[in-house]
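One protein chain is absent from this view; the other protein chains keep their places.
What follows is subunit A.
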Amino acid sequence: MPSPTSAAEKLLLQMVDDYTEREISPEDMPMDAAGDFPAGFIQKLTDTGFLGLMLPQEFGGAGFGPEVTAAALNHIARGNASTAVTLEGHFKTIDQILKFGTPALQQELLPSANDRIFAFSMTEASGGSNPMGIGSTATREGDHWVLNGDKIMITNGGLAQVYCVLVKTAPHELSVFVVDQDMPGFSFGKREDFIGLRGTPVGEIVMDHIIVDNDHLLGKVGDGGRIGDSAHDDARILMGAVLTGIMEHDLKIATDYAKERKAGDQPLTALQVTHRKVADIAMRKETTKLLFEKAAQLKANGQPYSEEAAMAKAYGSRVAVAAGDDTLQILAGYGYSREYPVEHLIRDARAMEIAEGTVEKMRSAIATAEFNK
């Protein structure tokens, strides 16, 4: 069970709920329609200190731990999943710099993570599930590295200012470097026109002969695979939290509607077919919540959490799509209409069967972990 929340954590979640209700939820539908955050939205989130939520206090952040960080994203996602996913992309990247960066690199970069968004870039046209398929390279020249390549489908690509990039330092050797949008040779490419999480920008970054010092190498040469896996693990906990939030949103829409809508002279709540759907949504939501909370708790306690994190996302993403489908069916014609948020909740949830490792890849990881026990 999750650890009891401290007074500070309680106050944080109270603030998050207040902020979500007043600043985020009202933008949920407009964001989906516009395919972007409204002007000033990210600046306000930044000014309110959300970017530093889990950043240690020594770097100017708030230093909240993994459990309450996941809970905060869960609460935000009840109002809007895109906002939560943008923060997820930022937090998982900070996590890798905290785990693998040298003290000097942390000192250089992390204080700016309070007002600059960070992103983690692995995917390329030639390699998503298979990292060895990537073509980006880093070549050593004296005491510098020269980076070349093209990364696509990067969460916060175009919005973020600092990027961890997975590159090959030898034909079968993966490494991660940190680059800054201000570096010569760095540019943004195309932004994806995705069907869900439409507030979150997902886009391309191009590295054309970017020169970085050796101190911008994360971990050691050849650590790329390990760091990439670790980024996935951290992201998957937070995505479990986001998926739980989406299902809580579904549940609220489904129950509110069922209480109001009449089938003949009874409300929908009197029908067994509605009971079945609402109970299923509630069980899926609760199971996913337990999974992400368990993974977050293991992480907070310094225990391995990779398998549980994969479960939270692999399980949560599938059932969140199903929960949206059941909610849509309760609302029927209205559920199928773009005037109601249900249809975009399905599209939002669907992204998480792909992003941060496909459900197929996660099932392999879970099964492999079981074989190795």
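Operating definition for what follows: contacts are C-beta pairs under 8 Å (C-beta built on N, C-alpha and C of every residue); 3 or more make two chains touch, one makes a residue touch a chain; residues count from 1.
As a convention for this text, contacts and distances are computed from a predicted model.
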Hidden subunit of the complex - UniProt protein name among "Electron transfer flavoprotein small subunit", "RNA polymerase sigma factor", "CHAD domain protein" or "1,2-phenylacetyl-CoA epoxidase subunit B": "Electron transfer flavoprotein small subunit"
Residues in subunit A touching the chain absent from view: 7-8, 10-12, 14-15, 18-19, 48-50, 52-53, 57, 60-64
